[in-house]
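In this view, the complex is presented without one of its protein chains, the others remaining in place.
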Amino acid sequence: MLFYQLFKSLIGQTITIELKNDIMITGKLISVDQFLNLKLSDVQGTDPKKNPILSSLKTCFIRGNVIRYVLLPQDQIDTQLLKESAIKEAAKIKEEERKMQNRK
Amino acid sequence: MNLEVKEPIDLVRLSLGEKIYIKMRGDRELRGTLHAFDQHLNIVLSNVEEVLTVIEIDEETNEEIMKTTRRNFEMLYIRGDGIIAIAPPKRF
């Protein structure tokens, strides 16, 4: 949920995604789902000379599992908040695991 | 905050805000400051340096040549399924 929230907070921002086939795509983030599938508009290959076919896409849907990295806009990230959310999320998962253990 | 280290993920939690080293699939290594992680080991790092190592074979001499390329990123989300190992960098 942490990263779902993070990407949700970045909707409308321009991000660059590097895929596991080395393609780099830049575009405006328009939506995200629980699998961290991302949808971009104003799509462009980061290096248009290499993959001009990417400019033939108006919007595109990228499956979360093919993403290697996402380059995030640094000025849009509240690192303090991120850190706190990460600790909270880790504690929440532990709590859930404990409950599951007790049920067994 | 619970400072106990019982599970591997606890070690990651204790590295929040610190510079860490990540070994990735495809001969990639990352160094940067850890800001967030989840149970899948998806991660956000800042001030990242990526080192990519490629081994090329010289056609004439058949020698293996190691080539490294470096890239820098201000703020990077890394999908957890590409991660092999995480460590605090001072041990390296």
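A few comments on the model shown:
We just call them A and B in the order they show up, numbering each chain from 1.
Following the convention adopted for this analysis, contacts are C-beta pairs under 8 Å (C-beta built on N, C-alpha and C of every residue); 3 or more make two chains touch, one makes a residue touch a chain.
Following the convention adopted for this analysis, contacts and distances are computed from a predicted model.
Remark: of the listed names "U6 snRNA-associated Sm-like protein LSm8", "AP complex subunit sigma", "Signal peptidase complex subunit 2" or "Protein kinase domain-containing protein", the one matching the undisplayed chain in UniProt is "U6 snRNA-associated Sm-like protein LSm8". Although one chain is not drawn, the whole complex shows that of A:Leu10, A:Ile23 or A:Val70 it is A:Ile23 that touches it.
Think of the hidden chain as still there; on chain B it touches residues 25-26, 81-82. For chain A, the residues in touch with the chain missing from this view are 19-23, 25, 31-33, 37-39, 43, 50-63, 65-66.
Criterion: only the chains that are shown with their structure count from here on.
On the side of chain B, the complex with chain A involves touching residues 1-2, 9, 13, 16-17, 35-39, 42, 44, 46, 73-79, 81-82. Residue ranges of chain A in contact with chain B, taken from their complex: 1-3, 6, 20, 36, 64-65, 67-74, 77, 79, 82-83, 85-87, 89-91, 93.
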